[in-house]
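Note that one protein chain is taken out, while the other chains of the complex remain in position.
Labels run A and B following the written order; every chain starts at residue 1.
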Amino acid sequence: MSISPPSDKVWWKEPIEKTELIWISIVFVWGVFMTFMMPYWHVVGDQNLPNETYRVTPEQFMAKAQGMVDQFTVGEHGPQKTPIVHPPAGSDVYLVARLWSWWPVLELEKGQSYRVHLSSLDWQHGFSLQPANINIQVVPDYEYVVNLTPDESGEYSLICNEYCGIGHHLMIGKLLVVE
Amino acid sequence: MSPHDVPPENEEIPFMQRLLDNPFILLFLGVASPAVLYLIWGIMEIVSIPLGK
Partner (left out) sequence: MNTNFRVCPETGFHVHKPAELLMKANAVAAVVFLLVGGTFGLLVGLTRWPAVHLLPADQFYLVLTAHGLNVLIFWIIFFEIALLYFCSAVLLKCRLATPKLGWVAFALMLIGALLNNYIVMQGNSSVMMTSYTPMGADPLFYLSLILFAVGALIGTFIFFGTLAIAKAENTYEGSVPLVTFGATVAAIIAVFTIVSGAIILIPTFLWSVGLVAHIDPLMYRMIWWAFGHSSQQINVSAHISIWYFIAAVVFGAKPLSEKVSRTAFLMYILFLQLASVHHLLVDPGLSSNYKMFNTSYAMYLAVMASMVHGLTVPGAIEAAQRARGFNKGLFEWLTKAPWGNPVFSGMFISLVGFGFLGGITGVVMGVEQINILIHNTVYVPGHFHATVVIGTTLAFMALTYWLVPVLFRRDLVMKGLAKWQPYIFGLGMTGVSLFLMGAGTLGVPRRHWDIGFAGTGMTHDFPAAAYTMMALNGMSVVLAVVGGAAFCIIIVASLLFGRKLGEEKSSPALAAEMVTDDEYKTLHASGGITVPGTLCLTFIFFASFAAYYFINWKYLSQTWGIS
């Protein structure tokens, strides 16, 4: 009985119910299978977050982003006149998260890969690309380099899904994918 | 005295049962396992992140 000591003093040697043995075997094999799926997807799958990360100060990161913006700006977007940047395919692109905006607006080409560098200048933020629904944590002092390959053209929204204070729900940006 | 003379109620308690009956060893295991696999491993990963180029 569960609320009193086991009646058998040496309960370790009691036989196990057949039902339990069947179930334990199934769930053990299932666990092994699920364990295998993650490394397997690293080999064959197209959606795996990388390990590439650097320590960075907000000033260093902003300088790199500014360099990219100065070189590749092609227009302006929205009420804040956020620069639209069209970097070369395959290049390093920088996305700045700060209270409470994403900067700049990136314009990427469909089917091309970009080394997207993510960092925050202040608090933690959440990169949430909609409607593709890709969600990545953005942490200040760290620069995360993620290769992204857009698969469809259109206007995407970047919303913040890590609570970052009273203006959290105002933090929205855009990412454009062109043919 | 041969082992056959031991009455059944004094039967040797198996190792696993003795382990499960000892809350303090379990406490040690329950703190050590995640401390090593999650905390210490995690700290080592974070401190070894290289400086930005």
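Convention: a residue touches a chain if its C-beta (ideal position, glycine included) is under 8 Å from a C-beta of that chain, and two chains touch if they have at least 3 such contacts.
Computed from a predicted structure; not experimentally measured.
Touching the omitted chain from chain B are residues 16-17, 20-21, 23-24, 26-27, 29-31, 33-35, 37-39, 41-43, 45-46, 49.
Although one chain is not displayed, its contacts with chain A can still be listed: residues 1-9, 11-12, 14-20, 22-24, 26-28, 30-32, 34-35, 37-39, 41-42, 45-51, 53, 78-80, 113, 118, 122-124, 126, 128-137, 139-144, 146-151, 157, 159-166, 168-170, 172-174.
Simple rule for what comes next: only the chains that are shown with their structure count from here on.
Note for the complex: chain A touches chain B at residues 9-13, 53-56, 60-61, 142-143. The touching residues of chain B, when paired with chain A in their complex, are 9, 11, 13-14, 16-17, 20, 49-53.
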